[in-house]
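One protein chain is absent from this view; the other protein chains keep their places.
Letters A and B mark the chains as written, and numbering starts fresh at 1 in each.
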Amino acid sequence: MTPFFIQAFAAINAKGIYSRSRGYIPWNDEHISGPVDIQRSQVYDKPFTGFGKLNCTEKIAFGAAALALSEVPDYTGDSTGICLGTVFGCLSTDLRYAESVVAGFPSPAVFAATLPSSPVADIAILFKLKGPDRVIAGSACPGFFALENAMHILAADKADCMVVLLVNGLEAQDRHFPLIDAENRSSNYAYAFILRRNMQNQSITYTLSLDFDTKTNKSLQNRSEESYFLEMVEAMMHNKNYDCSFKCNDTSGTLVLDTVGKLYTRLA
Amino acid sequence: MDQLINELKTKIISALKLTDIKPEEIDKNAPLIGEGLGIDSIDTLELLVLLEKEYGVTIPDINVGRKIFSSLQTLAEYVGQNRKK
Partner (left out) sequence: MSKTPIIGIGAISAAGYGAKQGYGVVKSGSDCLTPLSLFESGLKETPLCGQIKADVYKSLAADMPNRTSVLAMAAAQEAMAPVKKSNRLRLGITFATTVAGMTRSEIFYRELKKEPSHIKNAAKELAHHEPAACAGIVASKLGAQGFHTLSTACSTGLHAIGMAKRLIEHDRFDLCLAIGVDALSILTVRGFASLMLIDFTGCKPFDKRRIGISLGEGAGALLLGSEKAADQLGIRPLGFVSGWGASADCHHMTAPHPEGEGAKNAIHAALTEAGITRNEISMIAAHGTATPDNDLAEIKAMRALFDPLPPFCSMKRTLGHTLAASGAIEAVYAVCALNDNYVPATAGFEQADEAIGAAPSPGEQKQLDHILKTSFGFGGNNAAVIISKV
């Protein structure tokens, strides 16, 4: 597909917070040890009383989107949409809701938050983004698919700006819940990219190209999708180009399907 | 009544996760729903659940509920009169 442009990006993950405007901020406060503890002031300057109500996934999705959008003063809410990819949504919320039903008092607010699309609604409502929204749930690489979807939407002229997110969230205390496999599901991360169809007038922009291969590549190792996104963001933080051939495997294990392709980001 | 009001303040802040707000900042005569505390219609339903769970108080429907929720004072009076716990 013809290259698109990344106008801004941000990430919140196990290592810290990444954004061009604030630089790389590692977690170094004993009270704020990771994405789970993120404070509103770390990601958004204006008051937002609803921040406390957000679950972990919503908080970090919101945080990454807020940081990225703060660097894009020229976006038009009416023609900006969101594509979010998530492997697990927010398992904690699902559990919390199930608990409330079993206890006899289903919680309406928690029910509304069990939808994988609830972080998208929060972001759309606060930043007034009225363009198309889509949520890709699960599969091997929802983040790459979210990027692809955003490109399709831009190519079809349904929006001129897309906020692309890859998010996974899990509350800290729920890691110890026996139903959740601590190995696979314990990482919390949110990556946000502001994708444009056309080059914008500003100092630093990256072109992004993404193509999927129809045949698998036996010489490549399977890696987690997040590992590629981390490398990509770190390269962009240092104004470096990034090229990769990626291979991700279906994590739900029902169908052995490799998703393979090539991605590059280059200084425009 | 004041004790019940203070108790309600703490429970509401906790149930609705109003982390940026302290109990002393809630005016007992100000409207509960809307701009001030940022309480919306889903939060109102959460309040119904809270009242049933903590005080055994059921409110017949959401429209009656809106009148009771017009301020913390009216809510406390309703709970005081109808509580089963």
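Keep this in mind: contacts are C-beta pairs under 8 Å (C-beta built on N, C-alpha and C of every residue); 3 or more make two chains touch, one makes a residue touch a chain.
Being a predicted model, the structure only gives us computed values, none of them experimental.
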Considering the complete complex, of A:35, A:63 or A:81, the missing chain is touched by A:81
For the chain left off this view, which of A:139, A:188 or A:265 is in contact with it? A:139
Which of B:4, B:21 or B:49 touches the missing chain? It is B:49
Residues on subunit B that touch the omitted chain in the whole complex? 40-42, 45, 49, 61-62
In terms of residues, what is the contact footprint of the unshown chain on subunit A? 1, 77-78, 81-82, 87-89, 94, 97-98, 101-102, 104, 106-108, 111-112, 114-118, 120-122, 124-125, 128-139, 145, 149, 152-153, 155-156, 158, 178-179, 212, 214, 250-255, 257, 259
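By definition in this document, only the chains that are shown with their structure count from here on.
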Centre-to-centre distance between subunit B and subunit A (centres being mean Cα positions), rounded to whole Å: 35
Counting only contacts in the complex, subunit B reaches subunit A at residues 16-21, 37-38, 42-43, 45-46, 49, 52-53
Contact residues on subunit A for subunit B in the complex? 47, 49-53, 105-109, 112
